[in-house]
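Missing here: one protein chain of the complex. Every other protein chain is in place.
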Amino acid sequence: MQEYLLSLLIFTPLLAAVIALFIPSTFIQAFRFLAMMATLIQVVFIWQLVTAYEPSASLQFVEQKSWITLDLGAWGTLQAQYFLGIDGLNITFVCLTVAIMIIATISSWRITKNVKGYFILVLILNAAIVGTFSALDFLLFYLFFEFMLLPMFFLIGIWGGPRREYASIKFFLYTLLGSILILIVLIGLYISVLDPEHSPKVVHTFNMLHMTHPENFISGSIFDPENPWMIGTINARAWAFLLLFIGFAIKLPMVPLHTWLPDAHVEAPTPVSVILAALLLKIGGYGLMRIAFPIFPEAALTFSWLVGLLGVVSIIYGALNAMASKDLKRLIAYSSVSHMGFVLLGLASLTTEGVTGAIYQMFSHGIIAALLFLIAGVLSDRTHDRMIDHYSGLATRMPSYFAIVLIGFFASMGLPGFSGFIAEILVFLGAFKSNTTNGLIHESLAVISTLGLILGAGYYLWAIQRMFFGPLHLKGEATIEQLVPLSYREYLMLIPLCFAAFFFGIYPQMILNWINPFTEGFVNIVVETGKRLTPNL
Amino acid sequence: MLYLAAFLFSIGIIIVMVKRNAIMVLLGIELMLNASNLNFVAFNQQHGQQSDGHIFALFVIIVAVCEAAVGLAIVLRVYKYYNTSVPDEIADLKG
Partner (left out) sequence: MEKKLFDALVFLTLLAPLVSFFTLCCLPRNYIKIILSASIFLMLISTLSALVLLFNFWNGAIIPIHLNWFSIGTNSFTADLALSNRSLVMLALVAFISLLVHVFSIGYMGGDRDLKRYFAMLGFFTFCMQGIVLSDNLLLLFMFWELVGFSSYLLIGHRTIRPEAGRAAKKAFLLNRIGDAGFMVGLMMIWAIYETFSLTQILSTSTVHPWQTAASLCIFCGVIGKSAQFPLFTWLPDAMEGPTPVSALIHAATMVAAGVYLLVRLFHIFTEDALLVVAVTGMITTLIGAMAALSQHDIKKILAYSTISQLGLMVLAIGMGILDAALLHLFTHAFFKACLFLSAGLVTHSLHKAQKGQQHFDVQDIRNMGGLRKKMPTAFIAFLLSGASLAGIPFFSGFLSKEAILIALYMHNNILSWLMLVVIVSVSFLTVLYTFRMIWFIFFGEGRVIKPLKIEEPSWIMRLPVLILAFCSLWFLVSRNPFDFKGWMLTNENHHSDLLWITFISILWIVAAVLVSWYAFRKNPFKTHHILRKSFYIDEGLTAFFGTVTRISSRTTAFIDRSWIDKTIHGLVYAQVVVAHFTGWIDHVFVDGTVNGVARLAGLGGKITRSFQGGNIQLYIFWALFAIIIFIIWTLN
């Protein structure tokens, strides 16, 4: 069973979704418990995975089965594999996915519209996310990557708020654009890369690990490092990097490709927002680390200034926009944009600290963003009104909610003791050190991005001041009677997240044990291979 | 004589094309047959050592008689069945 853990993780929710198809749609409770069961079974699997995982740079729990093998005669052989594996990078995210899925399932208890369809879509989404994080074959990755899109589209488009159609189509178009850019590179890589295991035979492969080795590229092919095809002033590999970067940056999201995010979040129901913010955004950063950077290292080195710069722009631009938002969910969405900017900045530095910080930031943001969207959900469940200006003096009416909001907001603004702080400080240290160690990005980027800290404190504190301080007073249609205390179900979601944000801020070593071996290997490979290949650029 | 035959043939063919009544059409056909008989006779007169043309003309007359008898009988039946002897009005088989 050990060797099939990843497949089990992926197919448990799919199986549950299939079972759900055969249950009549009037059995509403059945779907809830079925989804819960599926995620709990996933917890059992992830527990075995985590306990059996040994922190090292190598891949573990590898499943490599041939999936599609097509003999194309003179065109060589097309080979796509069912190739899953876990290393220090994706174990964090797989764990995060399972944890967030439990929270999202609990949070979905309140969904009453077409429960059957909803839970089936959530289960499919669950499987697709786990699959995306664990796939090591580019085609498989892309398959899962696209597979996430559709459930998300319907989840926003059917169960969303008043402008759901606009939001879901915007989300869909943006992400599809990104996918197409990735697809272009995928095809190019397929043409260029050979499987060294079948060496004299021409076997084209989608294996990501083979793609990271420059010697596996067919000489003279489009992405061959030795034989650059110039398109404009930069070569095809640089273009490929840029395409991948844009494709994943849309998902991340990065300014100026971010405007789908606020709309999608504002319209999406709470659990979908949670999944979107906590997991889907991470796939952008994960893709950069798994695909864009290791496969095109010399382009990554060349364009790291761009990545870093856009990261800083995202940090500040997102924070300023958050300050201007009147809707609590929109504020949180923009704060996500700001926080994901740190991922780009840390990644661009290509120092151990910076990359570790970037991964840690994604993990930490997964926890904190989930917490924040649940916080916003608490309010909109009660009053269906998320306008910050419509509330005042909530602290007197809902003291425990106030306490959780304080934890959530301060954790998000990077207060020490919460996981965001560790991530941000590591990113800062790495980004600042980058110029002296590998000369990639200038110190000023790190210095400017500290402005994000101040602005972050600014918008959160301003929101707290307006919503929680002063005499109790509501504007709009909400009434004070609607503001009932938190229910046990809500505590069940909020308290573990608060605790996790706190725990990983105090004791980061647990996650760092996993990340460290990966980061060291990653930084070495990207920087060394990149420097070796740079003269060809 | 050949001119007469050509004239008769032309009249016959015009009758066949123009007249709507089946009997008149039959008459036109008779005219054309007789015109051809005239031709047979005339050509035999000019070229023939034997009297093939004459005999042919006789055959034709006999055939014409038979044909007229059968044709008229059909027209009679048609008239009885459809109350008309104009072929254009009998359009049962037309798709």
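Each chain gets a letter, A and B, in the order it is written, and its residues are counted from 1.
Keep this in mind: a contact is a pair of C-beta atoms (placed from the backbone, for glycine too) under 8 Å apart; a residue touches a chain by one contact, two chains touch by 3 or more.
Note that the coordinates shown come from a computational prediction; the quantities given were computed from them, not determined experimentally.
Peer 1: Considering the complete complex, identify which of A:F223, A:Y317, A:F363 or A:W514 is in touch with the unshown chain.
Peer 2: Final answer for the missing-chain contact: A:Y317.
Peer 1: Given that one chain is not shown, which residue among A:L415, A:A478, A:L492 or A:I525 touches it?
Peer 2: A:L415
Peer 1: Just name the one of A:S219, A:T396 or A:S487 that touches the chain not displayed here.
Peer 2: That would be A:T396, which touches the missing chain.
Peer 1: Touching the absent chain: which residues on chain B qualify?
Peer 2: 13, 16-18, 20, 25, 87-88, 91, 94
Peer 1: Spell out, residue by residue, where the missing chain touches chain A.
Peer 2: Those residues of chain A that touch the unshown chain are 170, 173-174, 256, 258-259, 262, 317, 320-321, 323-325, 352-353, 356, 393, 395-396, 399, 402-403, 406, 410, 415-417, 421-422, 425-426, 428-429, 431-433, 436, 443, 446-447, 450-451, 453-455, 457-458, 461-462, 464-465, 468-471, 507-509, 512, 516, 519-520.
What we mean here is this: only the chains that are shown with their structure count from here on.
Peer 1: Suppose each chain is reduced to the average of its Cα coordinates; what separation in Å results between chain A and chain B?
Peer 2: 98
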